[in-house]
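Can you keep this structure in mind? I'll have questions shortly.
With one protein chain removed, the remaining protein chains of the complex are shown where they sit.
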Amino acid sequence: MLKDERYRITIKLKVNGEEKMVDIRTADTLLYVLREKLGLTGAKPGCLNGDCGACTVGINQRPMKSCLMLAAETEEKEIMTIEGLKSSPMQKAFIEHFAFQCGYCTSGFIMNAHLLSKHHPSGSDDIIKEWLASNICRCTGYKEIEDAVKSVLHFSERE
Amino acid sequence: MISFDFEYYKPATVSEAVALFQELENQGKQPRYYAGGTEVLTLGRLGLFVTHAVIDIKNTPEFQQTDANEDWMIFGAGVTLTELEDKNLFPLLSKSASEVADHTARNKITLGGNICGHIFYREAVLPLLLADSQLAVAGPAGTNIYSIHDLFNRRLQLKNGELLVQVFVETKYAALPYMSIKERQQWDTGYPLVTIAALKTEGTIRVAFSGVCSFPFRSAEIEEMLNHKETPLEARIQTALEYIPAPILNDGEGSDRYRKFVIKNLLFDIFTELGGT
Partner (left out) sequence: MDVIGKSVIRKDALEKVTGTARYTNDYMFKGSLHAKIVVSPYAHARIQAIDVQAASTIPGVHAVVTGEHLPLTGEGVRDRRPLAFEKVRYHGEAVVLVVAENPALAERAASAVHIQYEPLPVVHSPSAAIEPNSPLVHENMHTYKHDETVYPEPGSNVANRVKIRKGNMEEGWRKSELVVEETFSLSPSDHAAMETRSAAAEILPNGVVKITTSSQAPFMVKKLISEYFGIEAGKVVVETPLVGGGYGGKAAVQLELLAYLASKAVGGRLVRILNTREEDMLTSPVHIGLDAKIKLGCSKEGILQAADILYLFDSGAYADKGTDLSKAAAADCTGPYRLEHIFCDSLCVYTNHPYASPFRGFSHSELLFAFERTMDILAKKADIDPLEFREKNAILPGDTTPTQVRLTSSSVGNLPECIRRLKRLIRWEEGQRMVHENGLITAKGISCVWKTSTIETNAGSGVILTFNPDGSVNLMSGVIELGTGTKTVLAQILAEKLQMRVERIHVRMEVDTQTTPEHWKTVASRGTFMAGRAVLEAAEDVINQLKKIASCIFRASEEDIEIKNEKVFLRDEPETSLKFKEIVYGYKYPNGNAIGGQIIGRGNYILRGMTYLDKETGAGRPGPEWTVAAEGVEVEYNPRTYRYRIVKAISVIDIGTVLNEKMARGQVMGAMSMGLSFAGRETFWFDSNGRILNPQLRKYRPLRYGEHPEYVVDFVHTPQLDAAYGARGVGEHGLLGMPASLGNSLTAAAETELNQLPLIPELIWRMKEGNTDDFV
């Protein structure tokens, strides 16, 4: 007899505009549930510790590290993953500016940068730095990412 | 991956949460309050603690409230660090908060979590120490208000089951000259090597430290030394260092001697800038 009933729950998640019922452990992170239960593998496990940003998704229009959230916390919240972004300006910009190489950090970066562009459509150098320092890219030197993000933010030199 | 199992609760009010904690404690479930939950997840995955019941308190109204009136600024312990920054009621607090972890993580880390958490930097507490804040703590016997100086000694001395609900800071502190410098081992990211927050009030400069010892602190002796205007600044700083309340950290971020060097420079910069010379 397994004492599982209190540790396993069914929750309703709103992901990319769709409602999904999933059976989870209460201890499951949102990242784990997105990937292993919903097959949305765009968000990546880079550290499972909130340090690298590869798992970044949008929660109620804010970037969040899905490895730092319990799936159970996210009922009634609007979850947006990279799979929910269709032909966004940020995705196009990343392609045009060669802003990725291995691509593993890219989902997280695009989610963060996309939401940045919504919150601060003409963000300054400092704001961009503040937001984007949340994600590590090991392949590029960040220059192409800078160019891609600034191209979307209609950046103009402030200082 | 948290390998242990726990029950997940979402009480609607603080009193419900506190009562629930007692009940679960009595059942031997080692309950934990869950605000931002970043430590529950990152320390839990390494097995550094175990819990079998998690009480998610984020949504309780008192916990979320953040506003200011003529006399007081009220910060709910459940407010995230980015919400603090955005509302910017108390610029020094916003500044200190804005250097913790990274921006996306700060969308999750709460004020209460940063102050009460296991990770010992607790940089958000520095402005609260400087501003002689009041803390509302809920417990089995109800909610009480304490001066931060009576309750915070290296860490917030809460009894098991008690919960920090709100922080009150007199509005006058928001307008005072301040500085907050976080120096890291290298460049702009990472844990603090030394963080010093400072506030100038009535001609005196108050200072609070994180990253120097294994706990954040504010020291009356240090402030007295540093504000002794008759003595040259460098000598004041030299003497003040002797009052650091515990051995200076010597770890991967930096050695104790180097930290001393950094502290001296930062204090010099702060006192020069804020005009304590």
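Read from first to last, the chains carry the letters A and B; within each, the first residue is number 1.
The rule is simple: a residue touches a chain if its C-beta (ideal position, glycine included) is under 8 Å from a C-beta of that chain, and two chains touch if they have at least 3 such contacts.
Here the structure is a predicted model, which is why all the values come from computation and not from measurement.
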*Considering the whole complex, which of A:15, A:30, A:64 or A:82 touches the chain not shown?*
A:82
_Can you tell me which of A:74, A:91 or A:117 touches the chain that was removed from the display?_
A:91
*Using the touch definition up top, pick the residue from B:21, B:191 or B:217 that touches the left-out chain.*
B:191
*List the residues of subunit B that touch the chain left out of this view.*
1-4, 46-47, 183, 185-191, 250-252, 254-255, 257-258, 261-262, 265
*asked:* Using the document's contact rule, name the residues of subunit A that touch the chain not shown here.
replied: 25, 27, 35-36, 39-52, 54, 81-83, 85, 91, 94-96, 98, 100-107, 110, 128-129, 132-133, 135-146
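One rule holds in what follows: only the chains that are shown with their structure count from here on.
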*asked:* With centres defined as the mean C-alpha position, give me the subunit A-subunit B separation in Å.
replied: 28
*Once bound in the complex, which stretches of subunit B touch subunit A?*
1-8, 34, 36-38, 41-42, 44-45, 54, 56, 58, 82, 98, 101-105, 107-108, 188-189
*Enumerate the contact residues on subunit A facing subunit B in the complex.*
4, 6-7, 9, 25-27, 29, 32, 48-50, 53, 56, 59, 62-65, 67-70, 72-73, 112, 130-131, 133-135
